[in-house]
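Got a structure for you, written out below as structure tokens; questions coming shortly.
A single protein chain has been omitted from the complex, and every remaining protein chain is retained in its original position.
Chains here go by letter, A and B, matching the order in which they are written, and residues are numbered from 1 within each.
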Amino acid sequence: MIRLIPRIENSNAMILLSPLLALTFTVITAYFIFASILVDIEVSSVFYTLFVEPLTDSYYISELLVKAAPLMIIALGLSIGFRAGVWNIGAEGQFVIGGIAGSAVGLYFYDVEGFWIIPLMAIAGILGGMFYASIAAFLKTKYQVNEILVTLMLTYVAVLFLSAMLQGPLRNPSGFNFPESRIFHDSALLPIIWQGTRVHIGLIIAILFSFVIWFGIKRHMLGMQIKITGSAPRAAKFAGFDDNKTVWFSLLISGGLAGLAGLFEAAGPAGQLTPGLPQFYGFTAIIVAFLARLHPLGILFSASLIALTYVGGENVQIDYDLPSSITQILQGMLLFYFLACDILIKYKVVLFKTIR
Amino acid sequence: MNYQLEINNITKSYGDLKANDDVSLNIKPSNIHALLGENGAGKSTLVKVIYGSLMPDRGEMKWLGKPYSPKNPFDAREQGIAMVFQHFSLFESLTVEENIVLGLDGVRLDENFTEQIIKYSKQYGLDINPHQVVGDLSVGARQRVEIIRCLMQNPKLLIMDEPTSVLTPQEVSDLFITLRKLADGGCSILYISHKLEEVRQICSEATILRDGKLIENCIPQDHSQQELAEMMIGKKLIQLARSNINTGENIFSISNLSQKSDDMFGVDLKNISLSVMKGSIVGIAGVAGNGQDELMELLIGEITSPPGTLSFKGGDIGNLNSHERRQLSMFFIPEERLGHGAVPDMGLNENMLLSRPQKSQMTSYGVIDWQSVERLTQKVISDFDVQTPSSRMLAKSLSGGNLQKFMVGRELIQSPELLIVAQPTWGVDAGSANNIHQALIALADKGSAILIISQDLDEILTLCEQIHVLSEGSLSSAVDMKEDGLEKISQLMVGSES
Partner (left out) sequence: MNESLLINIIIGISIASVPLIFAAIGELVVERSGVLNLGVEGMMIVGALLGFVVQFHTGSPFIAVLAALLGGMAIASIFAFLTQFLLTNQVATGLALTLFGLGFSAFVGRGYTEETIQLITSTHIPVLSDIPIVGPLLFSYNPLVYLAFFMVYLVWWFLFKTKQGLILRSIGDNHDAAHAIGHNVIRYRVMAILFGGAMAGIGGAFLSLVQVPIWGEDMTAGRGWIALGLVVFSSWQPFRVILGAIIFGGITILQLHAQGFDIRISAQYLSMLPYLATIIILVSLRMRAKNKTNRTMPNCLGRIFHSTT
């Protein structure tokens, strides 16, 4: 009989091993599932296209980084909230609202040149995301309404709002009635850091944030406040931490970062505001955060891994005519296995001899 | 000799820890048999084995002469063994009759059943209303529900785990009448307790466990309380007394503090008033559930108090949170260790940061100096004899006694001018409890003021020279110990409760 015995200390070996174990299990299971469904396709070559091919070509790598940047930024914000037990599931909605807000600023100044336009747009994006998340913060602190449902419902509202904006005030006046904004002018486009690709400054910002947050978590009382609130709320009160402040802080920072990522996406790879802005980054970032066990530096890696599956997934779509949902299945499976293997960190698996 | 229950050579290990090491004991019919021992001695484990919640590694049992090895509590109940749990297995959102039917097997809830409940309640003098929701009941009433639930099984053996730890003296007498009735009717009772005076009052035999082993089977009345305690601990107790009582001026006062409880099941505090002098140890006695939790929340600062109700060193502190109060040299040790006084999943060093007055220099402008923290943690560990392999040991992995010593040390190391502590030695082995008491006395001797809230009357009587009683949210004035103090205290604890 197999028993789970709690460990005295978390196993350091397992902290590194379990994500790798989860990845291995995912690949194996996915292999078998796909082998049985896709009868006329060579599954191993599909896997090659999915996992390996994107790393072989600088173009693909650049696209990987383009996708990784927003995931990193959003996941960093989410990880803070998750540590505190504040579940912002609607980052996608804050992403969209931030994108709208920042784009609106850029479009407002469409005939003005200046280096200050992008920072202004970024601030607008952050504020937009913060404002949207603050609704949930307010409802949670004042009325104890669960933030999962509120942020989620607001996501649907945000996407509809985007559509309304693109058919109304933000529509390109000379654009044949398509629900799209003007193409952003030069001052409103993010600087590219890798010439010839779409990799923009957002990547640098993401990496910077990850170090700042890492420092904050490890060396600053705010980090302890977050961790203690999430782990033992009564102890947090005992230490003098204000629960409401923690909730506001978590939601504002995750909303702000999601909003910033939204602006970066609109002003970077897209170059305009379109209905295609929501690409589920807000949801996928949740997986990214968990896969990294909420660790800021780990998020850099898990975001890259997930971005890899996105790029690979697109190629698989093109080469083998398979739907993009294949990536979603992989990501869901990865998260399942990851959660399952996580238990090895806290518990030892022991085989018991039963008596009688 | 026909024994009700025979236990032979029971051994049960958890990894390296032998919770029960070759334990044998026999219970005679119609007997009230005590099971004595410190926390961690192995009482709970043995009892779980008897009740079928645990399988022993070795050993065997006989019930009414026949081999007995229950696989789960259903088996035990089927054989006629019932158990009243220490922390009550009751469901707060359900009614009394629903709670009772859940503990019985093969019965449904209908009018017949409700009538049965009333019948048993009258027969044993245990007053309850079957339709009330358990969440609304007092602690004494809840225990009556637990007991009736067991009695309706018509048990031949009733196991009671620390039954009087939450009862007033009057409720304890009532309970003893019920127990004697039961025993006379043919049901044996296995009575687990650390209240030695009570054990000597009601139990005809006692088995003493220490560190998992059987130490002694004896007749409690043949020994003094002191002797029994020493058998439990295995060493002589240092007699504590405060010889050096030197009180100074008033340092802390509570004036007419009233607070309505937010919680439907909480206690409203009414006009609490109290003064604490420097160098004195003040005690608030009373059983749990009379407002101690609510009062502690206000004293720590987790809830703000109205202006003019709390004053420390001459200043109004009602609206300061706990962190701000610590800056003034006021420190706290709450009753609940894991989850309140310490974060279970964090190491001792991280837990140091829960209590951070400015002068400790563990942080500056919010940035943590981990070396400072480590140094302080090590000091606490060595000065207060905390048994732990490292300063990073997770709080949940420490034994109750060691964690309590850590928490006491964490606060004492700041040289508090006022220390407020609730249940300082609850669930702590006698050795550690003694250490803690000595530390508290030493602190007061140096001129600090201490306020202790405790259910343990012995503790209060040992340490405090000024004693109040908290009952149903009201605080008595200081009891004059020279004039029948103990009796007055018992009366006050009962208060106006029926």
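We adopt the following convention: contacts are C-beta pairs under 8 Å (C-beta built on N, C-alpha and C of every residue); 3 or more make two chains touch, one makes a residue touch a chain.
Not measured: the values here are computed from a predicted model.
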Residue of B:L5, B:A19, B:L54 or B:I284 touching the missing chain in the full complex: B:L54
Touch with the omitted chain, as defined above, among A:L120, A:I148 or A:I183: A:I148
Touching residue (missing chain; options B:E92, B:E216 or B:E417): B:E92
Contact residue for the chain not shown (choose from A:S11, A:S134, A:Q167 or A:T274): A:Q167
Hidden partner chain, residues of subunit B it touches: 48, 52-54, 72-74, 77, 85, 88-94, 98, 101-103, 108-109, 135, 262-265
Touching residues on subunit A - with respect to the absent chain: 4, 37, 87, 89, 139, 143-146, 148-150, 152-154, 156-157, 160-161, 163-164, 167-168, 283, 286-287, 290, 322-333, 335-336, 339-340, 342-343, 347
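In the analysis below, only the chains that are shown with their structure count from here on.
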For the subunit A and subunit B complex, residues of the former touching the latter: 5, 8-10, 219-222, 224, 227-228, 231-232, 234-235, 237-242, 355-356
Subunit A-facing residues of subunit B, complex: 15, 55-57, 69, 300-302, 321-324, 326, 332, 334, 336, 338-346, 350, 353-356, 363, 366-368, 370, 392-394, 397
